[in-house]
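Structure below; questions to follow.
The complex appears here minus one protein chain, its other protein chains still in place.
Coming up: subunit A.
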Amino acid sequence: TGVVPFVALLLLQRRPVAGRALLVTGSGCPSHGLCRSNVQEQTRRQVALLNATAQELFSLYLKCQGEPFSTEADKLCNPAGIFFPAFRVNRTSERKEVMVAMYKLFAFLNASLGNITRDQEELNPMAKELLERLHNTTKTTRGLISNLTCLLCKNYNIFQVDVRYGDSSKGKSAFKKKQQGCQVLRKYVQVIGQAARVLLPHLSPS
């Protein structure tokens, strides 16, 4: 059925893995009763919420990593060298295309935030506020994925989307873990703003 791949996808999202492609297959939308008309608005609010909190999350992350991240953020957190899903959509893009891109983006982010949260729980267990923000952002991302799944299924009959996750930080040094998290979050700040802007006309209440 279609439920299993989604569940598998979510399980994989919780588990940081390297980029892989997952297929969403099935003939029906999961929990059709929950895919209501308000999902579109909920998705927009979720993106807006993530956009509103992303910068604070990144700043707090840098602050909690200590030196040299707090002073050398531009250098150390340059995301150029890491994988991040391409988000090549704009306001004129088709809604379906935007939705798929969004799904890929937040599937990646969800997995990456899981990695970062796990690493920070290990490296900065006393940074309660950071951990709380990471948890909240992760939860919001999960909800967003749920809503996007619903929209893709209900509106576009899309049951499978290829997604790719980032490199796992498992086994890496503390510095590398911090740096990888820093790079992902910096890119996240950039992309979420773009996503919010792109999503606004597509998900505005009609």
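Definition applied: contacts are C-beta pairs under 8 Å (C-beta built on N, C-alpha and C of every residue); 3 or more make two chains touch, one makes a residue touch a chain; residues count from 1.
The criterion applied here is as follows: contacts and distances are computed from a predicted model.
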Protein that the absent chain corresponds to, by UniProt name, given "Cytochrome c oxidase subunit 5B, mitochondrial", "Interleukin-6 receptor subunit beta", "Bile acid-CoA:amino acid N-acyltransferase" or "lipoyl(octanoyl) transferase": "Interleukin-6 receptor subunit beta"
Selected from A:117, A:149 or A:183 as touching the chain missing from the view: A:149
Where the unshown chain meets subunit A, residue by residue: 3, 6-7, 10, 29-31, 33-36, 38-39, 42-43, 45-46, 48-49, 51-53, 132-133, 136, 139-140, 142-144, 146-147, 149-150
